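Heads up, one of the protein chains got dropped from this complex, but the rest are sitting where they should.
Going in written order, the chains are labelled A, B and C, and every chain counts its residues from 1.
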Amino acid sequence: MSIDIGTCDTFPKLLVHHARVRGALPAIREKDLGIWQTWTWQQFADEVRALACGLAAQGFKRGDHLALVGDNRPRIYAAMCAAQCLGGIPVPMYQDAAAAEMAFPIQNAEIAYAVAEDQEQVDKLLEILPQCPTLKHIYYDEPRGMRHYAQAQLASYDTLLELGRETRARDPEFLEVEIAKGSGGDTAAMFFTSGTTGTPKGVVLTHHALIDRAKVAADLEGLGERDVVLAYLPPAWIGQNVFSYAQPFVTGYCICCPESAETVMTDMREIGPTYYFAPPRVLEALLTQVSIRMEDASSLKRRLYKAFMGIAQRVGGALLDGKPVGIADRLLYRLGDLLVYGPLRNVLGMSRVRVAYTAGEAIGPDLFRFYRSIGINLKQLYGSTETSVFVCIQPDGQVKADTVGPAVPGVELKFTPQRELLIRSPGLFKEYYKNAQATAEAKDHEGWFHTGDAGYFDPDGHLKIIDRVKDVGKLVDGTLFAPKYLENKLKFFSYIKEAVAFGDGRDQVCAFINFDFEAVANWAEKRGIAYTGYTDLASREAVLSLVRECIERVNADLAEEPEIANSQIRRFLILHKELDADDGELTRTRKVRRAFIADRYRALLDALYGGKDSVHVEMQVKYEDGRTGMVAADLAIRDAKVYSPDAAKRAA
Amino acid sequence: MNRAQQIGDKILSVEGVSLAFGGVKALQEVSFDVREHEIRAIIGPNGAGKSSMLNVLNGVYHPQQGTIKLRANGAWKEFHDMDSHEAASLGIARTFQNIALFKGMTVLDNVMTGRNLKMRCSFLEQAIWVGRARREELEHRRAVEEVIDFLEIQHIRKTPVGKLPYGLQKRVELARALAAEPTLLLLDEPMSGMNLEEKQDMCRFVLDVNDHYGTTVVLIEHDMGVVMDISDRVVVLDYGRKIGDGTPEEVRANQAVIDAYLGVAH
Amino acid sequence: MYSLVALGFVLIYKASGVFNFAQGAMVFFAALTFVSLVERGVNFWLALLITLAVMVVLGMAIEKVVLRPLVNQPPITLFMATIGLTFVLEGLSQLAWGSQPHGLDLGIKDVPMEWLAQSTGMFISQFDLFASGIAAVLVASLALFFQYTRIGRALRAVADDHQAAQAVGIPLKNIWAIVWAVAGFVALVAGLMWGARNGVQYALTFIALKALPVLILGGFDSVLGAIVGGLIIGASEKLAEVYIGPMVGGGIESWFAYVIALLFLLVRPQGLFGEKIIDRV
Partner (left out) sequence: MLYREAGQFKSTYAEDQQIFPIRQDRVAVALLLAVAFVAVPLFANQYWLSAILIPFLIFSLAALGLNILTGYAGQLSLGTAAFMAVGAFMAYNFVLRMPWLGVIPSFILAGLCAAGVGIVFGLPSLRIKGFYLAVATLACQFFVLWAIQRWGWITNNSPSGVIAAQKVEILGYVFDTPQRKYLLTLSIVAVLALLAKNLMRSETGRAFMAVRDMDVAASVIGIPMMKTKLLAFAISSFYCGVAGALYAYTYLGTVEPEAFTLDLSFRILFMIIIGGVGSILGSFLGAGFIILLPIFLSILFGALSHATGMQIPHSVISNLELIIFGGLIIFFLIVEPHGLARQWQIAKEKLRLWPFPH
């Protein structure tokens, strides 16, 4: 169905439009108290209007910032839109970030108003209150346990709503005027990039940028008001925010918030979304779950599963792309759909998925092919916070495992000599908030945005991203070294959770490996290997050889690609602990912080390259509840077999 | 700990209660009172008569002497030999030392049975189901969902109770007692057999219950740390006699109590 | 007479906490096997021995197949299992030995003794005396057995609490086997007595129903209770038939025993000699 938003150029205007055109349709649902509580567009608009008037009554004016801390739920999106009605700028923040990480954005944008979800978030804000004098008003949504809190700044969301309803009753016109004042060029929202390097930067995005990109992408896939999306990723991440805020406001589809983080799987199965987005690590975790659960299945189911997955591997992707497939295979696949893939999609809650995107990181080819083979229309997407996400999308029919598709209409792509990708599109961000110097670096005078990603076009015009520019290095003998590419190939094995490859400016490639505790523990139990914990399992000979097998299979693949054949992994060690964002080794979206790791584990790196076969390590570790403790271990270093290009043919 | 709910006047008064099983004197002239919105702890070494006191309060045992007066909706009701069924209708709910849940039913059904006193429909209407019975059932389901959400047991709503670990079963039992929206909640060692983390959770729940619903709580507990933290006033029993009554600090200093616990020869 | 059968029930109940409804069927099976053997010309004593062996084996088999897997099921389930057992035994016995009734002659005159009849006016036949004699002997030996022998004590321990007994080291398995073997023996004796009096036929299996009130009256787990209960029920049934019967239209023998048991239960749920069952909160 076509998108009928006509001239609305700001999100509040879109809301008013939807409330009028499709007032009775569900706008947003949340699983609470056992059932899915539903707000229609009309109800959602009323709540936003009341909230906006409430904020106005509390002195929130045009240009102010509103911090939003908390998980996906109707009230966080209502608050976003309410701020925008008054010309304010919502700033969503990661709900699982530590208190210290929240201090910078609040100081940077002198945020005076904040909406927090529950006691946990309020406590964080109260903890950093001394460093953020500007913070005047904190509205909490869930009153649980905060009965004795007496701080002046605290007020409950409901009282704000009540206040709003009174002010609106007194002066209904006031809000309509404020909304009319809004224009496409105003700032719609500000997202703080987790930034793999240095302090986070506030990316300022205008209404026009977000709406335009959302509309283009929606047209491409024919999204409409009947579609359903599950909002389960942190709202502060542009990847989630675009799908659960920008696009629903453009197309009018319904977003659903799960009851809690633990119940995402069951809620997804209940809702059965038609439009799905998941970063590679979520898809990877899902695949590990599938393989572990299948390992425990009865032998009949396992045989059935393996047989039909073989067929799917061969034929599934082609069928999805509409390529010609033999009659026998087509029938077999149909039978497989009835017995295995249909139920599998159903249990994962993806039976009704029409379009599924994956973005944020490069995805392992086999992982990508797995989902397409069981009939899920998974496609690659490329974009970033600064470009309002949509830069390249793989159209139906031209889906490939290792590319991200052609540019979306309205986007121009260009390469610098060092193969850095430059983008110009209406969706570009206005600036980095109060950071002119970074803005100048990223956006040059002709309006080109320097992405910092390296890549090239493949024959049929699809963009291929290989790595971050500053990470792409060269081995001593000049062969191209793309750590991300190697790491993704390694991470595709369900036993390996995270890998960090080193080789830039060195003679050979070495790697740190983090195995997936759940998968390997299950594997160890089946072989009767007793273990006490992660560190103990890491030192086991059987586990080391298991990881070596995976590495050798990756080396065999690499040997087939001539220009990077030489960057096969020669030596590796298994880290004594899981890399963790709390220790600063990963970003909030679990991307590897390579430079930080390199200097923190300097000793290990030297041991790898120094030819030693084991190294002692003493490391300080931060536990979940903030306590720190020392973890010491002796890490064994092993060599992995390297294949010469022609030998690889035989081994593969 | 500042009190959200102000402690009101007396709601329950126990005067001179004695209870004996054949020769064994479980309780001898015990009298104490409990005020509204208060968390009242009953402590004492094993076999001091704590559980029997609780069983007298909710009508399972009938004392030979002494009277128990309860202020239910305004009027002082004196109940001498009242059976447990009447006690429940007066708004007294309780949990059991060793879990008394209905193994054959799911968590949701168990908690719903807590509300049976509030259901008005006759069995005939319930058989026909459509109409009044259905409305009533859904209303009560809504109220039960509040309690389930309050005690954070949404994820086990549909599992049979028999399958749950010990800590969760205790929480389901608390949910069932709460579902009856009692004026007086009797907790019989709610934290026995729990690890530290579960104990902290349960303490938080008991405090929240007192906070949020304003229920008066009578708590039997061994863990002195817990008693000292969350109770407003404490009664100390030893060999069926009351040897201490007052705030946790007073009781801690009381020599008789220390003797009782450290085992001075009687 | 009832007490003899009741004894079998008590024995099983005392040792395994199971009310063995199939005890009646075992009585029938024992009597039938014995009679069929005698008819085939097997000498009296030899037939007795063979039947005893068969009964013991049967007892053990039942314990192994039926009861062991059902060890800690609620009494209702065990009760139903024994009903199932009754059907199996009935089918088996009729299949093996044909279903027509057999007369059984134990060589003990069943005619009331003249001198006793004139003096007391009571019609007690030599047979009754003999039966009660046997019952007395059986009771005495069982009482001794339970009270003083090591196995007897072990039996009672097992009846009270399986886990505790096992923990103390009593070999649960063969204790139960012994219990069922002895029950088989008692069933044999009861079968002979009963069979001799009114012939061996299908009705025997339902005497278990008659034994129920006896047990309730006397208390499930007391040997003495079984005997006393048996006498009370037997006598009262006959008396009721004579005195109350005509007024109400006769034939009250069938349900009168139950009414007594019922009334008794309301007053004293655990029967004359049984222990009091207290259920704690």
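In the analysis below, contacts are C-beta pairs under 8 Å (C-beta built on N, C-alpha and C of every residue); 3 or more make two chains touch, one makes a residue touch a chain.
The model shown is predicted, which means the values in this text are computed figures rather than measured ones.
Hidden chain, full complex: it touches shown chains A, B, C. Among C:L48, C:V88, C:A157 or C:A177, only C:V88 touches the chain that is left out of the view.
Listed residues C:A181, C:I216 or C:I232: the one in touch with the omitted chain is C:I216.
The missing chain, though absent from the display, is touched by one residue of C:F79, C:F130 or C:F145; that residue is C:F79. When the full complex is taken into account, the listed residue touching the unshown chain is B:E137, out of B:E15, B:D33 or B:E137. Among A:M80, A:L161, A:L344 or A:L490, the one in contact with the hidden chain is A:L344.
Remark: the residues of subunit B touching the chain excluded from display are 58-60, 83-85, 87-89, 93-94, 96, 100-105, 109, 112-117, 119, 121, 123, 126-129, 133-134, 137-138, 141-142, 176-177, 180. Take subunit A: the residues that touch the chain left off the picture are 29, 31, 34-38, 269-272, 290, 293-294, 296-298, 301, 304-305, 338-340, 342-347, 349-352.
Mapped onto subunit C, contacts with the missing chain fall at residues 19, 65-66, 69-70, 73-77, 79-81, 83-92, 94-95, 99, 206, 209, 212-213, 216, 248-249, 251-252, 254-255, 258-259, 261-262, 265-266, 269, 279, 281.
Just so we're on the same page, only the chains that are shown with their structure count from here on.
Centroids of subunit A and subunit B (each the mean of its C-alpha atoms) stand 48 Å apart. Separation between the centroids of subunit A and subunit C, computed from CA atoms only, is 76 Å.
Annotation for subunit C: no residues touch two or more other chains. Listed in rising order, the residues of subunit A touching subunit B in the complex are 32-34, 144-145, 147-148, 259-260, 262-263. On the side of subunit B, the complex with subunit A involves touching residues 2, 4, 141-142, 145-146, 148-149, 154-155, 157, 204, 208, 211-212.
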